[in-house]
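As you look at this complex, bear in mind that one protein chain is not there, while each of the others sits in place.
Right, chain A next:
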Amino acid sequence: MAQMSHATFARRALAGMAVLTIALMGLLFGANQFSNGSYAPKLGLDLEGGTQIILQPRLTGDKTVSPEQISQARDIIVQRVDAGGVAGAEVTTQGGRNIVVSMPGTPDKSTEDAIQRSSQLQFRPVLAIAAGSPQPEPSASPSSSASPSPSGSAVPAPSASPSASAPVASPAPSSSTNNSAVPGAFAAEPSPSASPSAPASPAASPSASPSPSASGGATGAKDPLSLDQITPELTAAFTALDCSKEGALEDLVDDDTKPLVTCDADGAAKYILGPVVVSGDKISDASAGYQVGQNGQQTSTVEIQLNLNGEGAKQYADISRKMVPLQQPQNQLAATLDSRVIVAPTFNEAIPNGKASITGGFGIEEARDLAQQLKFGALPISFDLQTRDQISPTLGSEQLRYGLWAGLVGLLLVTIYSLLQYRVLGFVTIASILAAGVLTYLAITILGWSHNYRLDMAGVTGLIVAIGFTADSFIVYFERIRDELREGRSLESAVATGWDRAKRTILIADGVNFLAAIVLYVLASSSVRGFAFTLGLTTLLDILIVFLFTHPLVTLLARRKFFRGGHPMSGLDPDKLGAVKKTSYAGRGRFTTNPPRVAGGEGSAS
């Protein structure tokens, strides 16, 4: 009965293997039909060529770049490129100031942007807000903010609360006001935040500010929240700023320690912001996802969650504590990306744990890209695209062609060798290697489509070496079966026990390799990462093939008379293996020897 279940199990495993192969084929077919997949694996930079992008640092005035800045920028760009998949891009510096990124294929606009963008995230307190472009209304209102008006006429808060249930966008009636441009909130909770004031309110709110800011313990002059920082020049710049114009911020000078006049990302509002209170390099981790609502359900709001490191968390806690009691718009903390405000929500409560969350008007893809960039840190300088060229492969096409030919010849040699060594059983090896080949091909083609996995020359050789790894699992297994046969077991039981032992060996040996793959993939960069990926993939496929293909196949074959009877050509002939002859009780006082050349009875006959 046990053997029966072995066979059933084997058939199921083979069926599972077939289903897996067909599923992968279907996936590949689907990728080709409905997406931009291809039936051939994608090739790497050295085999296929690609695109070369030269980035030039943007230097305003007489600034210069230091070699450290360039190499730091290079490292960050490498990380960003790596985050885009296993493409095997090459990032070098040129002439000590430019950065050259060579990547296989043709990168799309968003990839290029993601590489180039400096991604400088900063948190600055809001001092004043106005509509992004001049309006007939008295847009000069911020100017009055400098003069502290005596009254506590900070009405906006009560007026806001009834209308402000939606954190995503502000109420429709106030569409002409500046605040409609502030789309999100620091989402400790979906707060009734950012829709409070009428256009005139910024003027009113500053009145309350002097007293709370004094309580913060910071010296008056250095307090980033202080409205004293709004000098007449700033006011003038602020009034003159028209966010709807192209290039309104071209000559923006972003100094961390000074107030900043800027626009928000879509130009609908303009801001006067205080100095940086928490800078982007304090971010230890960033991830993007959908916001989880109060009842634990996912909402459709996309948020980026930031983890700040110790220092950043402290700064963030301080500033949030100080800001909570302030009036609109001074209780808003603006998050700026590359000097533009992406979101400026209000604080409802102090946030002590250094976990900030930004919701804003971005889609999930954009948010993920942004989170990646935030995680790897900002580029120390901004870069402009200088040139963009097609680049030819660095290795001649004949290298790949001969490499593949050599691989085929090698496969042929392996075939001959295993047939010599294992006779008919050698066909199992070959079938397994072929199955592994088919699966590998499918896997790398699909991964090329989904993860931009590209094969470079080292990858091709790696796959050729993988033939050895894969074959070894079978050899370990077959040798175990032979060992068990030598011990005098019947073939079926030799297969079962041999498998039990070989399984352990295969698992630990492959496990070590898989460990190598994971560690190198997570910790290393560039081509080492590509290697790790290939290694992990082939190791995984090896285990899959041995468990779901080779072993079931051998189990089923062991039931065939050809193998069970130990045919000399089967490669499992106990005689040839010098099997110990074992006697076992066959019932009715008779004994049989194993292998049963003359079945039973022999003992009693003589």
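We take it that a contact is a pair of C-beta atoms (placed from the backbone, for glycine too) under 8 Å apart; a residue touches a chain by one contact, two chains touch by 3 or more; residues count from 1.
As a convention for this text, contacts and distances are computed from a predicted model.
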Listed names "Protein-export membrane protein SecF", "L-serine deaminase", "LysR family transcriptional regulator" or "ATP synthase F(0) sector subunit c", with the criterion being the UniProt name of the chain not displayed: "Protein-export membrane protein SecF"
Residue in contact with the excluded chain [from A:469, A:499, A:547 or A:563]: A:469
Answer key for A:59, A:515 or A:569 versus the chain not shown reads A:515
Among the options A:116, A:262 or A:418, the absent chain makes contact with A:418
Residue list for chain A contacting the dropped chain reads 46, 49, 52, 70-71, 74-75, 78, 90-96, 100, 389-396, 398-399, 402-403, 405-407, 409-411, 413-414, 417-418, 421, 456-458, 461-462, 464-465, 467-469, 471-472, 475-476, 479, 482-483, 486, 488, 501, 504-505, 508-513, 515-516, 519-520, 522-528, 530-531, 535, 576-578, 580-583, 585, 591, 593, 602-604, 606
